[in-house]
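Of the protein chains in this complex, all but one are displayed in their positions.
== chain A ==
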Amino acid sequence: MSATSLRVVTVDFPNPEWVLGSNDQFHQVNTSISYWALGSHTPVTLSSHNAQPGNDITGLLYVPDLPSDDACSDAASPYVPNNVTRRSDLPDAGYDLIAIAPWLSPDCVQEYLRSARRDSARALISFLPNNSTAAPPNADDPSWALGDGEGWKNQNQYPVYAISGAEGNELMRWSAQYSGNVTDAPWGHDLTESGIDSRDYVRLFADISTGGGTALPSLWVFLLVVLGILLGIVGCTSFSMHILQRRRRVALRRRIASGEVDLEALGIKRLTVPQEVLDRMPLYTYGTGAPVPQPSTAREASNPDNPTTSTDPLPSVAEDKLSTSTASRPSSPDPNIRPTPALIRNHSYRPTPLQQPTCAICLDDFVPASEETPTGTIVRELPCHHIFHPECVDAFLRDSSSLCPMCKKSALPKGYCPRVVTNAMVRRERMMQGLRPEAGDEEDGNAESPWRRSRVRSWAVRRDGAGDGRRGVGRFFSAPVSGTSTTTADAERRGTAADGGQEMHQLPPPTARTRLGTSLARERRSVTQPARTPSHSNSQGQSRDPPIQPPATASRREWARERAVAMLGRERAPLDPDADEAERTSGWRKVVRGVFPGFGRR
């Protein structure tokens, strides 16, 4: 490694012959009464053999001995004072040594190098004997060539550095001053005064700093190392979090697919219904109320092989006022629609014209299929059994929300999972999970969270509808009126709706059911939004106040609509959580979330 600086100071260390067992008590002598120097140039590195970056090379400065009768001794004499510090002027104890020698003829340099090898010097400092104060020439300068190629560099187990000639001469001079007894050294008297034992050695000590390969200042190296470690930690954490998050996404996808998590009802993700799912939703012709022959017109068309349908005395047919649409129906907007198997529909609750005479979106009446109008209105039935004009509801489901506009229940099939499950969805779902136990704690022992509760309730209602057979209808569509008689009268006023009237007859007094529904709704609301409960029920009450009397006049449709409004679920319609979050999250937070997914709850 290349040297970055050379520092020479005077040190004092005890004579190991006198002080046993403590032979490395080096003290730097106070600089005011001793020599010290910091090289004015960066030393030129001639050979970096065995020099470790960052490890300073230190040692007592000395001049290697040459054979006494060698010609080099004479050649060196002008540059090497007689009493310069030699190996013999240093104790034998294994101190680190740094040799210093003038760069004379190649032979003489080789002699010096050999001598320094013998002494196990840690480095050799050399200088051109020109007394120049300029920086020494570069390492590839011919003046450093020894005629053996680069062989000498590898022969030596120590690095070789060069300093300017003037500095070399100065070091030589001072080395000569500090080669004898303490009292002979410059400021010898002061040295002994300052408490240095006169038997001690006072010698020059060299410290060659070697920087890193890029020759960066060590502070920067340190900062870079720290930065690198930090980046490494951040990278590892980010990586493991991404893996963890990936696993969570997979788990969430699985749970969505299994129906355990309802994304939109929980406000995790605003979903829309893709066209292909929409196409699979049943389209019906809005049926007439007439029991046997009327629905069969549509049904026979769809099942020409099954003529028994029209004469089937089963009440299910009698009450089946909705018939499947068929591919052959000319007015059907999509000729490829496959009707849902009748078997499935028979087990579920089916709304009748009485319950849903009007499309809640455009407020137009559905026109039943009858003798005058053989093709009735085509209606789209959502899984929650609410029916709409396809042209009204399709665009909404496709573009805005997957929730039924009426009851806010998802129109997506069970287990439907969006193609992309994002980290944001995972985070919101986890947040919901975190909220659930808390909500449960506030209530009594077996109480469940609002979400759980709503699910249980909707399940119960659905089951009620199914198990109760066709009569389950009443549970959904109870009128906010008082007294059975009016209901009956009203039903009968509807003329042809004969079996609808029957149905109404069978129902228990509607008031009781209304109250039940309302109290359920209220209860649920009190769980989800306790603070707002009173005013809400108030305003709701007032908006429906006074209770709508069964339509004495023409507004049968109005009355049905009011009923629908009164009975709708109270689920909050979630706004788009993604847009909401994007609006409320600050930029740096988004960055943190990008790097550390799953970090922080909100």
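Everything below uses one rule, namely that a residue touches a chain if its C-beta (ideal position, glycine included) is under 8 Å from a C-beta of that chain, and two chains touch if they have at least 3 such contacts; residues count from 1.
Following the convention adopted for this analysis, contacts and distances are computed from a predicted model.
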item	value
Protein name, per the UniProt record, of whichever chain is missing from view ("Large ribosomal subunit protein bL17m", "CDKN2A interacting protein", "5'-3' exoribonuclease" or "E2 ubiquitin-conjugating enzyme")	"E2 ubiquitin-conjugating enzyme"
Residue touching the undisplayed chain, where the options are A:Ala176, A:Cys392 or A:Val592	A:Cys392
Residue touching the undisplayed chain, where the options are A:Leu38, A:Ile243, A:Ala257 or A:Cys362	A:Cys362
Interface residues of chain A (partner: the chain not displayed)	358, 360-364, 389, 391-392, 395-396, 400-401, 405-406, 532, 534-536, 538-540, 542-543, 545, 561, 564-565, 568, 570, 572-575
